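Heads up, one of the protein chains got dropped from this complex, but the rest are sitting where they should.
Up next is chain A:
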């Protein structure tokens, strides 16, 4: 067990890499569709909200050191109810993995590989995912740390937009109205999802509880800031009336830049971005594998890996229209808002009220 553990620094990278994923491309668009140019305010609100969820997740896991959510749930809710919730959570994380695959397939199919069959695009990702999760959390975390500098490449490319921006597009602030800004922040929470994998990965983290909290909360903060930068950049690059017709504003913006060596910057961006998607996908797949392991009482999660990948891949092939994916996205958004955003807080309350914590350790 010990050799599998990750440090709190690695946890930070794990959270960051999981949070930055498919959402980054379409976040400006989804924020804009409700809150107009005030979308960035919604993002900040969402960033504050998830800090509370992070706090709850940490507090919950701190009561049960070295236990994953799937082991915690039966403890705080009793065996049967815990089992039901385990099934729900496993399905929920599987749904997120499937949605990730479907959205990644949609974007890659639309922007780069027009002719390649969709199942090929999906299964390349699904198989690499199943290969990755045969590793230990420590190996995963090391890989994530290694690819984090690539995020700087992404941000550097976006920085180039500042050669042609119109700062006045952000004004006047508050024209969308408070209710729209609040409504839109639920979309932002969905794009920021990924901190929820801490429910499982915290079990593998060694170090003091404070440092762990710092890692998750600082990771979420960093991602919120990165997203804020991206959202604001696209908002001042595109006219407010233009964003409505551009579902992937980040890519569209990059498509217009060309340098003497690189003509299509968006393709470079996409190839780097695929790694970010892969890291999110791998994290969720790992969590699903852990869930399946608990449900079927398997020896280790590795043996479940290929079946889960196959399952996710096969389902992800089904939606082949962008409207279908949008509908899936809507459902999964709602469930994740509940299961990842709100229920950790509820679980914590239940655990506190029923005074449940790991035997032998003092309650915090």
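We take it that contacts are C-beta pairs under 8 Å (C-beta built on N, C-alpha and C of every residue); 3 or more make two chains touch, one makes a residue touch a chain; residues count from 1.
Following the convention adopted for this analysis, contacts and distances are computed from a predicted model.
Its UniProt record calls the unshown chain "Ger(X)C family spore germination protein", which is the correct pick from "Phosphatidate cytidylyltransferase", "Oxidoreductase", "3-sulfinopropanoyl-CoA desulfinase" or "Ger(X)C family spore germination protein". Within the complete assembly, A:111 is the residue of A:12, A:70 or A:111 that touches the hidden chain. Only one of the listed residues, A:128, A:186, A:206 or A:335, touches the absent chain: A:128. In the complete complex, the hidden chain is touched by one of A:237, A:273, A:286 or A:347, namely A:237. Contact residues of chain A toward the unshown chain are 110-117, 120, 123-124, 127-128, 130-131, 134, 164, 166, 168-172, 175, 237-242, 255-258, 263, 306.
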